[in-house]
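Please find one structure pasted underneath; my questions will follow.
Missing here is one protein chain; the remaining ones are kept as they sit in the complex.
Order of writing sets the chain letters: A and B. Residues in each chain are counted from 1.
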Amino acid sequence: MGFFGQLFVMAVSAIFIQNFVLAKFLGLCPYLGVSKKLDSAFGMGMAVIFVMTVASAFTFLIDKYLLVANGLEYLRTLAFILTIAALVQFVEMVIQKNAPALYKSLGVYLPLITTNCAVLGVAILNVTPLPDGSTYNFLWATLNGFLSGVGFTFVLLAMAGIRERLELVDMPKSMRGFASGLILAGTMALAFYGFMGLKI
Amino acid sequence: MKFYLKLGFILLAFCVVATAILAYVNSVTKPRIDELKRVAAQEAMAKLIPNAEFSDVVIHLPEGASTPDSLVYYIATAKADSTKILGYILSAEKHGYSSNVKTMAAIDTEFKLINIKVIEQAETPGLGANCSSDSFAERFKGLLPEKLLVDKDGGEVKAMTGATITTRAVTNSIRETIAIIRKDIESRANTLPEVEA
Partner (left out) sequence: MSFFKELTKGIIKENPTFVIVLGMCPTLATTTSVKNAIGMGIAATFVLICSNIMISLIKNITPDKIRIPVYVVVIAAFVSVVDMAMAAYLPDLHKSLGLFIPLIVVNCIILGRAEAFANKNNVLNSMADGIGMGLGFTLSLSVVATIRELLGNGTWLDMRILPQSYNPMLIAILAPGAFFTLGFLMAAINMLKEKR
């Protein structure tokens, strides 16, 4: 399998088969919280892709050359989450300066990317051995971060698209908001189960 | 600029304090945790093959074949009669769904599985994590290494619902480890009494 073949397998796996949100239960808070409007979902998705890609690259290097090299694996969680927090802070400052409207609509969820478990999840997954015992190298770890972010954004946008249309639907008042969002998520998770049988 | 430097400095100070505390706690707790793990492994072995004494055998693997270059397994001999071999205990390890799954398995002299015990795992609670249960171990009892494949892969191990990947990790790691130690056991078959003496 050439480079592009491998890339394709990883993409299909990260976006459909092992989707972070629907199969791994990671990153649910932003998934439910920022999926009411397509615009803010798009902004959030882009921010997450960026943070996940850069975080994957940074944490991989930190893990390999700082932690494992010195036998400091027990500091992993601390080092990773700090890297992510610093990155998010950076993204927040950039968005606040260049896109104030987007900043307003992302609201409380921007700092919460820090605790978006999908980001820490991908960072930790990148440094754990694969089923065949090998580990990712720097390039593949970064690509994995990027593609997992794309997978997250994909379901976030799908969800936001559906919820925007549901705004106009006549449904019981008690089902509005998070309740219908969760049931939608369940239906989507069910649909994504269909991908699990995929053998690549 | 000076302001940002100050911020960075404060953050750094927090990190240093946190790291120092973690390093201290780690240095205090690590020996204890390792000791507890060792005791737990011994208890697990005694449970897998009761009334036995264990002696370890180290196999050196050919270089480059896999990451660890040696492998340890244990020969279990009857407490009453040290020339009578009851079976072998091996430890296997493979990445499952969300964590490394470490298993101990006991096989008899015909390489048939006596019992298994999952020692370490952090799989999905309620699904993969159930691999620590006795009912999961039940699925392996009495199987020959040739049959050690998940049912979906054509073998006889019934996969846990919603946790095929975990089941597969346990199954495959045991099968592969048996394959490695089998050669070693068979090569020393004639010299067994001396090994035990």
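Methods note: contacts are C-beta pairs under 8 Å (C-beta built on N, C-alpha and C of every residue); 3 or more make two chains touch, one makes a residue touch a chain.
Keep in mind that this is a model prediction, so the values were computed, not measured.
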| item | value |
| --- | --- |
| Touch criterion as defined above, residue of A:Phe8, A:Tyr65, A:Phe138 or A:Phe178 at the omitted chain | A:Phe178 |
| Residue among A:Phe25, A:Tyr65 or A:Phe138 that touches the chain left out of view | A:Phe25 |
| Given B:Leu5, B:Val28, B:Val58 or B:Ala80, the one touching the chain that is not displayed | B:Val28 |
| Options A:Ala11, A:Leu38, A:Leu61 or A:Ala86, residue touching the unrepresented chain | A:Ala86 |
| Those residues of chain B which, in the complete complex, touch the missing chain | 6-7, 10-11, 14-15, 18-19, 21-22, 25-26, 28-30, 32-33, 36, 122, 124-127, 129, 161-162 |
| Absent-chain interface as seen on chain A, which is shown | 22-23, 25-29, 31-33, 74-75, 77-78, 81-82, 84-86, 88-89, 111-112, 114-117, 120-121, 172-183, 185-187, 189-190, 193 |
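Criterion: only the chains that are shown with their structure count from here on.
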| item | value |
| --- | --- |
| Rounded Å distance between chain A and chain B, as computed from the means of their C-alpha atoms | 32 |
| Chain B to chain A touching residues, read off their complex | 15, 18-19, 22, 26, 66-67, 94-96, 98-100, 165, 169 |
| Interfacial residue positions of chain A with respect to chain B in the complex | 24, 74-75, 78, 82, 128-131, 133 |
